[in-house]
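With one protein chain held back, the other chains of the complex are shown just where they sit.
After this line comes chain A, so read on.
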C-alpha cells in the first residue's frame, strides 16, 4: 500500500522505500540522454536491498555489502574536520555518502593545537552546531578545559575556547561517523577525478585502481596533497608526521585546468608532561561555570578540567635562535611558501620584534591519558638537534624530554576563487572543495566549509538548488565569501575583525540565525527543533515580562542606582533597569525579580537583547538597507572584457573571480565604486535590450498572426 501511494507522489522520493523500488521499476534499459537523468537513474538503479541486511545502523561500516558497492550520491575525500562534517551533513540529507580517507585511525585528528574555539572560531562552531553539525558536540564531550574569552568586552566578541583530548576527540567523531545511516567509510588514496562529457564530475579513481562513482565529489585534502614536512633542512613527503602524503591528485587537477599553489604551516614540539616542573609556572584554570558549544542540552555533560601553564622565553632562548637563524627554512631561504602571520614561528617573533625581551609560551595538555604537552607559541623550523636545547631554555622545562619534534608542512591548495560560494568549483560541475585545500587553516574553518559543501553536494546530486550563506548571515558566510572573493596570500584564519557586522553574528544568536535554515534543509530533527522553538518562546516571553513588570523603589531600585550611578525612575520597568550600565540579569535574580525556569544561556540572550537593543537595531537597519543592492545577482555569463567602461583592472579581476552578486563584485580587490556603477549601467542596458528584443518578437508574432488571419479571411472570401 505504501508503495502505490509513493509512486503517485514523485519518482524522486522513491528511495525512501528501498526494498520495493528496484523490483517495481525496471527502466534501467532506458537510454541515458542528459546528465541530469543519468544521475536520477543511477541512484534508483543502485541495489538498495542493502538496507535489508542491516538491522541497525551501527553495524554497517563492517557490512560486507557496502564495500563492494561503487556507486554513491556523494563521495567525500578526506576524513578530517571538513570531511567529517561534509559526510555527516550529506548522509543526513539522505544521500548515500562514501567517505574516503588515507587512514581510518586518524579520522578527525587534531594534528596541531588540541583546542577548539577562540574568538570568531567559536562563533563558527556555534553556527555549525546550529545547522546540525557535530564539531561543537564532540568538543563539548571531549574537553579538558574550557574558558570564556573577552568576557567583558561585549557580547559579540565573547567566545568559548576548549582544550580537547585529541584521542578522545578522534574516537568520538569516528563513532558518530560510523553510526550514521547512509554513510560508508573506506581507506583509499584518491589520485584522480573522473570527469564526464559535460565537465561534470562522475567519481574518483584510487591509487590501487578502484573507481568510485558519484555525481558529487568533495575534496578535503588538508595538508596531504603533495604534502612535504620539514625539520630543519631535512624533508620528506608526508601529510603529517608519520603519515604518507597523497600524490598525483595535484597534477590531475592541474590537467583539468585548476590553478594550484603552495602554503606552509607548522606545529610546535610536544614534550613529556612528566619531565616538566610545573611548580614554578603560572597555572591557567578553566572556568568554574562551564559554557557549551552545542545548543543541544543533551551534550552538556560536565567533566573534570585540567590546567594549562604559562612560561616565557628567556635571554638564552633568544640567543640560541639568533645564533642559528641560518638553520631555519625561512631565513636559510630553502622554503618559500608563505606561513600565516597570526601563527609566526618563534624565530619570526624574535626577528620581527627585536625589542621584546620575552614572549609568552603556553603549555597545554593533549589528553587525559597521554603524556604529551603542546608547547603553544613555540613552533620553529630549526633542526631537531637544536630543538631540545631551545625547549630547555624555558623555565620549568629545564629537564624536559621531547616526544615529537616541531615541524613545518608544505602542501598544495587551490586558490578558492575557483569555487563559487556554494563551494562547488566553477570548472567541474559537482566537484566541491573544503578546508585547507581552499587555503584556510583551523579545524573550525574546515568544519564550517565542510557542512556547507556537504549540504550542497547532497542537494546537487538530488537536482536541488545550492545553498549559499550570505556574508551578513553568519561567520560561515563571511568565511566563504572572503575565500572565493579575495586574493588570499596566506592561510586564512577567521577573526572577529573580518566581519563588518559582528555585533549581529554573536555566539548567543547562532541558533536563531541558522537553526531555522537547518530545519528547512532537513538537518535538524524534530526533537532539536522542538527544543529550539521552546527556547525562543521562553526568551520572548521573558522579554515581554521584563517590559511589563514595573517596580517602584525598594532594594532593587536602590542597588541598581548604586551600581549604575544613575537615578532610577519612580515606577521603572525591569527592562529599563537592565539597560543601565553594570546591571545584569543576575542582579534582578538576586532581588527575586528573575525567572528561575530559564537556563543561563536563555538569561544571557534576554540580557543581550535588552541591554544592546539600540545598537543591534541600528546595525540591523543598516544591514537591511545595504542588503537590497548587495544581494543583487549577476548573470553567470557576463562578458566583463567587453565592458569598456570598466577599468582594466576591474575587467581582469571580475573575469577571474566571476562574482555571483553585486556585493561580492564590490569586494573583489581592485574593483572601484566607479566600476560597480558602470556594471550596474551595463546590466540595466542589457535588461532593456533583451526587453526590446522580447517586445519585438511579440510584435512580430502578433503581426504574423494578424497577417495569417487576414490571409485566412482572404481565403474564405475567395472561397
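Odds and ends about this structure:
Going forward, a contact is a pair of C-beta atoms (placed from the backbone, for glycine too) under 8 Å apart; a residue touches a chain by one contact, two chains touch by 3 or more; residues count from 1.
Just so we're on the same page, contacts and distances are computed from a predicted model.
Missing chain, UniProt protein name, picked from "Protein YIPF3", "Pre-mRNA-splicing factor 38", "Prefoldin subunit 6" or "tRNA modification GTPase MnmE": "tRNA modification GTPase MnmE".
Only one of the listed residues, A:207, A:278 or A:615, touches the absent chain: A:615.
Of A:498, A:550 or A:591, it is A:498 that touches the chain left out of the display. Residues of chain A that touch the chain left out of the display are 1-2, 6, 9-10, 12-13, 16-17, 36, 94, 113, 119-120, 149-150, 152-157, 340-344, 349, 352-353, 356, 359-360, 362, 376-377, 420-422, 459-460, 463-470, 472-473, 477, 486, 495-500, 502-504, 509, 512-514, 516-517, 519-522, 533, 536, 539-540, 581-582, 605, 609, 612-613, 615-617, 619-621, 624-629, 631-633, 636, 645, 647, 660-661, 666-667, 672-674, 677-678, 680-681, 684-685, 688-689, 692.
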